[in-house]
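Attaching a single structure in structure tokens format; questions to follow.
One chain of protein is taken out of this complex; the other chains stay put.
Order of writing sets the chain letters: A, B and C. Residues in each chain are counted from 1.
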């Protein structure tokens, strides 16, 4: 089943639009708990959409009244995320892929005096990804630099079978950067925004996803 | 966006197959909590699928960094269920349609000595459904008799705009009964099974959904 | 461990106060989802408190590294509720008592022209309660009439071992009514309010718990 790439959830109207609107809304964002919950719900929906592209195998299940044929996923994809902003979105994925292992990467923007920044990759805690499908979830795909650095590092360590990059809001520029640098990755996003600020925040976006979920960093 | 009717979730392979397989599995069913959770998850997925058929209107949302256009649902559908078996599935729907009102109907099979049964409709607790979209969730669509009786009663009371019937497993016969008696209703199911026992349990089905979620009735 | 009766959760300050304050708050109540969630959280906390009074038996558990002694509950209490208002509170209980069976009772106020009302008990869907502990959860204990009628009916049907009545807000009068009519029942509430309106709504209370969770009834 071919999926036009990138997959953009809000091209089709659905209740996901409400979750996304609440995430963006400067008033509703004051409620950290709902901000995290809406990321979880969107994570569940993208998990479902991505799961349609996995491989399945016929099995039989014994019910109390008979035998039912079912097509079961062949493998559990590994669900990765980048600390800290991606955690609630990642939670939405493992709510659905509940048998999957997880990978956590600590990376962050190291901002220079000039305002420009580099991505520092700090720590990787991952299962062996060789021969596995990896779904890397990160709330915002802004410049795409951290996603590309993280994925290239993981691909240098492991021979990953299939790479999916999932986010809630992607910038046009971020998508282009990922496609140029990770041509085999499939991109899944809930919405695409066109602009970025000079500090690489997506516009209109939703602000700083990490701060909104977990409080302003010192 | 036309949806072929009835909508059958497992015609397309997805992670939902795993939830459905676990619901059917006579061993995994011993875990009541997981049984309810899997119904919730399937409820969420069908809520998402049904939401694609609702009406949307353009709105604007103020983010911290700009204005984002969003298509928001025009109305919140009413989420109805039939006590008691449908409750966990209903919970899955209101997890996603979290602004929706709910309707609860108490109906049950009154079994005669002969083994045949009639449906007794006991109590309705519903908002005004006039001009509303109603999604009636019930785990099992077996003979379809109780769904038809409940919907006809609600349609006699209110001029319902659009009726969706959502279930986890439907029998071929139950679908035919609904289509014959509620020709305008849209049917959404996770799977279709062909057979029924003489006591109207779906085969292979999953057994008694109410007992599995909430314990055997006295 | 003797518990002074009735147990009143907010006599001890805890984070539960915040959940209760949000339930009462006329603004925050507009968010149905949070209204239900706060009932769930209080249900979980009362479940934990009530669980301290159950009987336990020593068992051993095999860990990957040794044998651990644990005191396990001897029996799973049955978690009952009265439709529809009590459902989210009941959900909180079964989140913690996840192996417990559930009992559902449909009862409602039949209001006379005079404004007075009688309680009509419509339908009981319950496991055999003989020799069992029953925790009956209902959000509001106002006059206490429906709780007493429901419990007396269940006690007439089954020889219940221990009866707990759990609510979120109880009126002083409701507690007195339960104690007079169900002297052996243990009462657990999150708060006690002194007054009631002429229509038997608790003051300051929180309004109509069923309407706030599920929408105004027609």
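Basically, a residue touches a chain if its C-beta (ideal position, glycine included) is under 8 Å from a C-beta of that chain, and two chains touch if they have at least 3 such contacts.
Just so you know, these numbers come straight off a predicted model, no measurement behind them.
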Touching residue (missing chain; options A:11, A:112, A:184 or A:217) = A:217
Cross-chain touch to the chain not pictured, restricted to A:42, A:78, A:196 or A:209, is A:78
Out of C:47, C:137, C:163 or C:182, the sole contact with the unshown chain comes from C:47
Mind listing the chain C residues that contact the chain we can't see here?
-> 1, 10, 12-18, 20-21, 24-27, 29, 41, 44-45, 47-48, 51-52, 54, 56, 59, 61-68, 70-73, 95-97, 99, 191, 193, 195, 197, 201-207
Contact set of chain A toward the excluded chain (per top definition) | 32-33, 36, 78, 83-84, 87, 91, 94, 98-102, 104, 106, 108, 122-123, 125-129, 157-158, 210, 213-218
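Everything below uses one rule, namely that only the chains that are shown with their structure count from here on.
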For chain A and chain B, let me know how many angstrom lie between their CA-based centres, rounded off.
-> 30
Averaging C-alpha coordinates per chain, one finds the centres of chain A and chain C separated by a number of Å equal to 40
What positions in chain A touch 2 or more of the other chains?
-> none
